[in-house]
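Structure first, then comments.
With one protein chain withheld, the remaining protein chains of the complex are depicted in position.
And then chain A:
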Amino acid sequence: MLSKNILNDFPVLSRTIKGNRIVYLDSAASTLKPKPVIDKLSKFYLENYANVHRAVHTLASESTQMLEFSRKNYANFLNASEHEIIFTSGTTMSINLIVESLVRSKILNKDDIVLTTLVEHHANFVPWVRLSKLHGFRVEFVEPSLRFGTLAIEDFLKKDINPKVVAITGHSNVTGQLIDIEKIRNIFPNSILIVDGAQLIPHQRIDVKSLDIDFLCFSVHKMLGPSGIGVLYGKSQYLETLEPFLYGGEMIDKVGVEDVTFNVLPYKFEAGTPNIGGIVGANYALEYLKNIGFDEAKKHILDLTKYAIEKFRNIENVEVYGPLDESHCGILSFNIDGIHPHDVAHLLDEKFGVAVRSGHHCAQPLMNVLKSQSRLSQFPNSTCRASFYIYNSYEDIDILIEGIKKIKEWFDV
């Protein structure tokens, strides 16, 4: 368990749903927000807010300083430079930005190969598939060979190709598998390495320099901060040469009728008025997590996962997806034979106060992989997903397990 008692920071956890206290197991979709983060953000809006980078008045200066302080802290957090930190609306926007800019800059050309996996969520899948149709590059997919969607490093070696780009998640949002980025980098030393860190960054410090990551994307709403704000790290050697994705105010230097020139990094990629409160709030979330300690947070989440996997082993007719070893972190997808995930999720909420996600988790290609290995009488093309974060406890998992057992009784399976 965490050394600090943080439950008071999450007042929503003392709410009840039809008489049951809330057990929030949907942090992979979005985490709850701590009161200290909300209070600081509220104070910012009440006392400091104004538009940034333009006016010279006091409020504009304070807002600009606070926004840039956030950038500086994220740069330190990732061992990057400040001009390599671009604020976007989230992981999806970041990946779309990279793909489109690589194409516009003719770094990614017709017949080049992009390597990704069947484990990706749609944000790191759809842009590659779709833009390959429009621009002619080729997408190759690594197929997971181990149990229920688990990738083996050897799976990457099976492809005898030299990809221009390798785009991979650092942590699957369905199987919960942590991917060894260092090994992937070693296999593809000359490729542009893009890491989707949406699920990884909320519990792990990543050193982009030592791992030689070229682009890293994540969303702040999965790490206690506001929604609608994401961080895109890009190696300056690429950012300097890349054509911007969005054109307009703030990203511009000189504008004429013949052509335009662009602002310096990182503003070249931040067109329009940014999500100022989101960026400032992102820093408050990062400070809160640093105060807890990323190592401690990860250990807590791994302990809960191990405990949950053990508990699930004792329930009959339940399939748990992903690996069963220590590479399985924080996200546990499962199905009960004969009961649709939507029914399980609905009843867990209504009868036990347990919030889990059900559906295909924006990972339809992976659902097909799971289906191919499933021993269920009928795979429902979706799963239930319980995901754990710093505010969860062993008791939360016990309540989930009791709920699942009861639901099985009601459905007589």
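Here are a few things to note about the model shown:
Quick note on the criterion: contacts are C-beta pairs under 8 Å (C-beta built on N, C-alpha and C of every residue); 3 or more make two chains touch, one makes a residue touch a chain; residues count from 1.
FYI, contacts and distances are computed from a predicted model.
Only one chain is not pictured, and the protein name UniProt records for it, out of "Acyl carrier protein", "Carboxyltransferase domain-containing protein", "Branched-chain amino acid ABC transporter permease" or "Nitrogen fixation NifU-like protein", is "Nitrogen fixation NifU-like protein".
The hidden chain makes contact, of the residues A:Gln204, A:Asn317 or A:Gln364, with A:Gln364. Contact with the chain that does not appear here is found for just one residue of A:His53, A:Arg104, A:Lys290 or A:His340, A:His340.
Within the set A:Asn51, A:Asn186 or A:Gln378, the residue that contacts the chain not displayed is A:Gln378. Contact between chain A and the unshown chain involves residues 339-343, 346-347, 350, 358-360, 364, 367, 378, 380-382, 410.
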